[in-house]
Structures are given as C-alpha cells and as structure tokens.
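Report on the structure given below.
Not every chain of the complex is shown here; the ones you see sit where they belong.
Chains: A and B, in written order; residue numbering restarts at 1 for each.
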Amino acid sequence: MFTHTHALQFEAKPDGPDPDFARKMQEVLGGQWGEMTVATQYLLQGWNCRLPGKYKDMLLAIGTEELAHVEMIVTCIDRLLDHVPLKPDAADRTKEAAAGYGQHNPQHAIANGGGASYMDSMGNPWTGAYVTASGNLYADFSYNATAEMQGRLQVARLWNMTDDPGVKDLLRFLLTRDHMHQQQWLAAMEELKADGLDGIPVPEAFPLDEELPEFAYTFIDASDGPEAANGRWANGPALDGTDNVLRAAPIAATADAPILPPGDPRLYGTPPAPMTGLLQKAKDALK
Amino acid sequence: MFTHTHALQFEAKPDGPDPDFARKMQEVLGGQWGEMTVATQYLLQGWNCRLPGKYKDMLLAIGTEELAHVEMIVTCIDRLLDHVPLKPDAADRTKEAAAGYGQHNPQHAIANGGGASYMDSMGNPWTGAYVTASGNLYADFSYNATAEMQGRLQVARLWNMTDDPGVKDLLRFLLTRDHMHQQQWLAAMEELKADGLDGIPVPEAFPLDEELPEFAYTFIDASDGPEAANGRWANGPALDGTDNVLRAAPIAATADAPILPPGDPRLYGTPPAPMTGLLQKAKDALK
C-alpha cells in the first residue's frame, strides 16, 4: 500500500520551455531503460519475491523511490512543454529554431495537450514486455544492474543535449542515483553469493553433471576476426569457481543436416510428391 | 558476410512429437530472452562497435554461433510438431492427453502448417525492442551476461517440463553453452576494466564532480520493510573504487509541490478560470 506527498524528492524545474528536449527526455521516462521500467520492475520483483526479509524489503524500498523519479521526469517534461509550437511559422516559435520545431513530438500537443505520456523519444508506448521478474534474484539483480548502467548512460547523453541549468540539475540527480543504484545491485549480487543462494552459472542449482563438459569452457569462434580469442574469455581459469580452464575452438558441426518428415496433408504444405498423385490422395483422405 | 552449412552444430531430434512442449519451447526461440535476441543482439553490437580488435571480433564470433542455436531450436520445434492435433477428439490425439491439446498453439497449425515461428510461448511476436546495442560495451556486456542468465534459467525450467531424451539432449547443450557464455561476458567486463576502458559507475567518463555527492552512496528507504537496509548495499565501502561508505536514509522530499502554469488555450485543456470568461477569451483569441 502506498501514500503520496505532493512535494518532490528533487526539484524538476527547467529555466524555460523546450519541446525539442521534452521529446528527447521521454526516452528516460517511457523508453526501454526509463524510469517506468525500473519502478514497475523492482516493485514486481519485490511483490513476487518468495524469500521474506532483506531482499524483498530492499526491492520494495527502491521500487517506491523510482516512482518518485517517474513523477519528477513527468513534471520536468510538462514544464518543457509550457509553450508548444503549433505551426512552423515565425509567430509560433518564441525561442525555438526551425530545427527544434521539426524535432518535436506532435502528440505532445494533439493527444496530451502539453503534457508528458508513457512513450519513448520515438513515440513507442512503454510496454510491460520491458519488465523481467524471473523469480531468480541473481538473474534479476544482474538485469537491474544493467538497467541502471543503460539508464545512466542515456541520462549522461541527455546531459550533453541541453544547456538549461534547471534541466541539468534534475539530470545531475538522476545520474547520481543511477550511480548509487549500480552499486546497490552489484552489492546485492555479492550478498546473494555470500549467503549461498546462487552464483555462476545461474541457476547454480541445476546439476552441472547434466551438462556436456566439452562445451562448458570453450569459446567457439565462428568468424574470421583474428583477435576474437585474444581475451580473458578464451584464456585463464574458469569464472564459475571450478578449476577448469577457458580455451578457444573454431565452430564445428556435430550433427547431420536434418531431414524432416512430410507434413500432414490436411495442412496443405508443399507435398513430397507431384500434386497429381497427391491431389487424388488428399481427396480420398478427405472423403 | 556469412556462409551456411546444413549440418547442425548439435543434434536437435526429439524422440517423438509433442505440440504442447513445442509451444513452450518457442519461449527460448522467440521470447525476450530467446536465441533470436542474443543472435541479433551480439551481431548488432559487433557491427556497431567503433573499437576495432578483440571485442568486435569476439562479438561477431559469438553472434554467429547463436544463429546456429536459432536453427537448432527451430528444427527441434518442427519435429515436435510432426503430428499436430487438429481437433479435440480421440482420433487426433495419438499420444497427447486432453491437457496437451488444450495447451498447444493453434497458429502452429493454421499459420505455420506444422512449423516454428518467431514468437514466444504466449504467441507474442519477437520484436527488435528486445535488442540493446548502446555503443558502450561495459553496459552492453552486462546486459549480455544477464541474457545468458535469464536464458539458462528458462532452459533449466524447460528441462523439468519434458521427459523426451532427444529434447533433453538439446537442452543440455543449450544449458552448457549458456554456462560458458555467462563466463564469457563476465570475463569481457573484467577485461574492459583492466584495459581502462570503463568501470563502475558506467559510463565512467562522465565527470563525478558533476554529481550530487550526498545522493551517491545512500540507500534510500521508501518502504516499511524492517530489513531493507540490512544488506551490503547499505553498509561497507563503496563499490566504485572510491573510499566512500554506503549508508541508508529514509526517503525525503527536497523540493516543493510543483505548480504548473495554465496551458495554451488553443489546446483546450481545462482552463484555470470559469468557462464563461474563458469561452469569450478563447473566441476572441481565435477571431
């Protein structure tokens, strides 16, 4: 259960409107790596978590914080849209150049009347397909760490796309929180390992003796780039705590070319024999 | 440029048809964490990679291997579909129970004539929105590691959903390669760090002195779960190489409730004043 306060976690006040940047900022609101994704994802992982205690509590704590980030970015976009140009003529473009007009999102005016929406910078609506909650915390925390990396990367790029001091203040806050959150998920993965709950390879509980050992430590090279095997991934000790050694080998086939049996004639796929015969057979079969 | 051989990297031959499991197996072909995602993602990251050498070469090598995995899973699904029941009556269900019929994907028969397609186990088509290629290798390798964890997790679950020895052989191979690939991406992240190319917080090149230090090492608790701060993420040294210390604090507002200015009357949002006046004003403005 949630309660809400109108006060913001951090200020979200641009110095002036900028519909061009408002469109860009939608990416970190409603894009694949935006705040909608992390807020709803951390909450869902927390609600679904079947292990009571610190991990579940932490997930719900941070998911709730992220809702406040959604709120701040929506507020910032709203203010960037205080003056949306309606037409490409001079009178409508108070401070925007022609370029800025061309770039802006027409739905911000037509559909939202000068407000934000749950879409990315190209207008794709946010989708629940961005959210992963697998029930395996190690795999999910790895995804969460990724989300904070991709998210901070996008905000860092946006930083170089605006000169508005008010917008930059909000971006600064988001960059800092994403910095903290990267540490948070990496720390949580360490803790899961320390608690003996999972590890590499995820899921650790799957019995390794069911695997095929000759494929477990081999980097398979299927391209002619000469340096593909010149990295840690093809040399040195395994990273899964065993005493195996990583190595490289070219890709090789181990099974014959597959031959599929003919399809069911009632599905009218291309038959294995001339139609003349088949036609009769099909008719017979269907009588 | 690619060349193809009909021989398979590994055998993909079920002992018998099973349209129920064929539907489930679509998840690791065309789902968010399926082989289509990793094949097309690693290739795109490789093509887009602006750093020549080992990382680019490695990406294209593994992306090409993953195409062979797409091929094997398609082949396996095709064979599981050798006999698709067309109706829920006895004659059609050679070995499937009623339950199996109910679960199977009707498009496998109607649209694909007994063949696989690029969709997940609930019939959602695979989408390019699953693919991330940010241009920042550290962030992307983290995503790749996640993909191999989520992928191996799903294959491990499928393992417990079938008794077919031929299918289990292919799953065994996939589990093993995902084991290797988890190591591969983690090793590649270590190497990027060792090469001085990036690190935590990603992107490391963004100047830390632009951040707000009071928010960079604080776990913010916005929920009443009592153990939320009892983890490594809120205690101990920072994970970013600095000598800061992680700590916890409750969520707090630092900015006032936002007040937005009235909207442009030409967008007909709800006005700040009674309509009577506004109606006149709007009419005047529009004359």
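Criterion: a contact is a pair of C-beta atoms (placed from the backbone, for glycine too) under 8 Å apart; a residue touches a chain by one contact, two chains touch by 3 or more.
Just so we're clear, the structure is a prediction, and the values are computed from it rather than from any experiment.
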Q | Total copies in the full complex, given that 2 are placed here | A | 6
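The rule is short, and it goes like this: only the chains that are shown with their structure count from here on.
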Q | Centre-of-Cα separation between chain B and chain A, whole angstrom | A | 6
Q | Touching residues on chain B, where the partner in the complex is chain A | A | 5-13, 32-33, 53-58, 60-62, 64-65, 68, 75, 78-79, 82-84, 86, 109, 113-114, 124, 127, 129-130, 132, 134, 136, 138-139, 142-143, 145-146, 149-150, 152-153, 156, 159, 172-173, 175-180, 182-188, 190-191, 194, 200-203, 206, 208, 210-213, 215-223, 225-233, 236, 238-240, 246, 251-258, 260-261, 263-264, 266-269
